[in-house]
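Notes follow once the structure below has been shown.
A single protein chain has been omitted; all remaining protein chains appear in their positions.
Labels A and B are assigned to the chains in the order they are written; within every chain, residues are numbered from 1.
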Amino acid sequence: MRSRSERLFPILLITPALAVVVFLVIFPLLWALGLSFYKYNVLRGGKPLFVGLGNYVRLLSSSFIWERFVTTAEFVVSAVLLEFILGFGLALLFYQEFKGRRIAITLTTMPLLVAPIAAGIFFRYIYDATFGIFTYLAYLLTGAKINMTKDYPMLAVVLLDAWQWTPFMMLFILAGLEAVPKYLLESAEVDRLSWLDKFRVVIWPTIRPLVMLALLFRTMDAFRTFDTVFALTEGGPGTQTELISLTIYRIGFKYFRTGEACALAFIVLVIVILLTNLYLRMAKKVTV
Amino acid sequence: MVKVTLRNLTKSYGKVIAVDDLTLEIPDKSLTVLLGPTGAGKTTTIKCISGVLSPDRGDILFDDESVLSLPPWERDVAQFFQTYALYPHMSVYDNIAYPLKQRGLSKNEIDRKVKEIARKLRIYHLLDRKDPTTLSGGEMQRVALARTLVREPKVFLLDEPISNLDAKLREEMIYEFKRLCRELQQTMIYATPDYLEALEVGEKIAVIRDGKLQQYGTPQEIYYHPVNKFVATFVGSPPINMLEGDLKTQNSSIVFQGGGVTIDISELAGKWLEKLKGDKIILAIRPEDIEISKEKLEGAFRAKALVAQPLGHETVVVCNLGENEIRILVKGFLSIRYGEEIWLKLNKQKIHIIDPNTEEVLL
Partner (left out) sequence: MSVESRIVRRRSPAKRALLYIAVIVVCLIFIFPILWMFATALKTRPQAFSWPPLFVWKPTLRNFIDIFLKRQTEIEAITGWELELRTGAETFFYNSLIVTSGSILLALIIGTLAAYSFSRYRPTGTDTLMFFILSTRMLPAIVVAIPIYFFYKALGLYNTHIGLILLYTMFNLPFAVWMMKSFFDEIPEEILQAAMVDGTKPIKIFYKIALPQVLSGLAATIGFLIINVWNEFLFALLLTERSARTVPVAIASTRGEVGINWGLIAALETLYVIPAIVLIFLLQKYLLRGMTFGTVRGV
């Protein structure tokens, strides 16, 4: 009953957006999928060789690749856990009223503005065994001269990630805390509820969605971490901090084994989708 | 300025049917009221007429021409929204001037009209306000009214336009609407859940319930000749008295028996008896059609008075006729003692008989 042009209007509005998504996401994705079925090396040239699932088989049966997944998981779990705990603590801290609160929050969230790559590069300087400020402070505290990036590379990387992303967690959780209705807290006070009960009954239900969201976002992002590790350790020493994203990069842009890199990238994609689905399902259970 | 015809108008939201097969012919240059409780479908009907909503079925005609394919901006209707729907980013002046600007009127014309309507609605001093959301409820309503009335459309659609105004302004606005309708020969469709407002405003009233048209007629018709139980009870305050009971024949008389009271209604016998399904009937009579007396009257029934509620120039007396609770409207001031014995005489000519199964008013 509406005119033709009217029904077209909303579709017209979406078209540019869809076009961008199709050309710059769907198309490359499909192309990458296609590439993953071939053995192709840009450097060596020659014709691409169709190997079907060959790349996938090779990768999935490679212990090296599995180790990389384990390393990545190590990183993701430690980083997100640390950021969550610290972020929660910070949120509780900043939930209090005090003078200069606004400024304090702004200062604390500064790390989010620094380019991860810049942070990675600069933390090289901070961690440097010969003249890094971190090494110096650690020396003052423990009397030992530590070479972070050599001796404790994973810790170095996790600490860097925590430095940059804990404020992110904190902001989300803080927003959740601020959303807790005051009258509920007050009646909990009047009813003399213990801290634990107060948390369980009043606070948690309100902050739950934001906490879940923050965890989801941070986990997804942690999985894709590239810039910081690339800059700080380049995956080293050896492969101690080589995250899966770095591996894909190496295979694809150092060795130029394009097909293989695409295959690995897709494996990672599938894992991320599965994890997200699992996560959302679990998140629903937590409500009950 | 146009005749509006609704034909089999139907609109649902998911499972809820808001407007159900509504057929209505609203005459040209008239002030018609859509009367119904909240949720009856008045707003939905109005929005279908203005084109903001598309009906699922049915047709809407302006002067016998379907406007269904026309989008709202081409239908030339002015609508007052129940929620005011003021443009928050524009000043009061710009809000009112907006529809005129869209129609392409000259700056001077616009200025003149805006100021005129602002003066009438006593919001002239608010014209410069930049943020209409800072106004009081009543002020916002008047600005929204101004925005609606500043135009000269084919049809005016007013969805509860005076709900938040004080009594004095309400009276003035009702007068203004009637004047606009008559002088400028406008067609106005007015929605309200307030039956008093409807009776005062409307030339014709369409009573709507759950999306269905109950009755369409003049205020007198609606009040004195309701077609069903809903219309009878909805219109009138205090509401019409309903007595439930049986129809019986007693010694060649037809009587109503219910709640411990027997009323001879032989003189009312007529065709309606045939339409009656079953023996149960509802006898209905309006509070003002009952005479009350402290001394025994001929043909009156004995009743026990409970409470008297003075309204100023009238008094509502609540009493028990047998087991039935009855309300009587008496002119002037009457005081009673709780439990006092009084006599009620029913004006038999004003009795309505309602079939409890079909809820139709049979008399």
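By definition in this document, a residue touches a chain if its C-beta (ideal position, glycine included) is under 8 Å from a C-beta of that chain, and two chains touch if they have at least 3 such contacts.
Predicted model only: the values in this text are computed from it and were never measured.
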With touch defined as in the header, list the contact partners of the absent chain among those displayed.
A, B
Among A:Ile65, A:Leu193 or A:Val272, which one touches the chain that has been omitted from the display?
A:Val272
Which of A:Leu81, A:Ala175 or A:Val201 sits in contact with the chain that's absent?
A:Ala175
Option touching the unshown chain, where B:Leu86, B:Ile240 or B:Leu346 are the choices
B:Leu86
Going by the touch rule given at the top, which residues of subunit A touch the chain that is not shown?
6, 9-11, 13-14, 16-18, 20-21, 24-25, 27-29, 31-32, 35, 90, 93-98, 100-102, 104, 106-123, 125-126, 130-133, 136, 163, 166-167, 171-172, 175, 177-182, 185-186, 189, 209-210, 213, 220, 223-224, 226-227, 230-231, 234, 245, 248-249, 252-253, 258, 261-262, 265-266, 268-269, 272-273, 276
Residues on subunit B that touch the omitted chain in the whole complex?
47, 50-52, 71-73, 75, 77-79, 81, 83, 85-89, 98-99, 102-103, 147
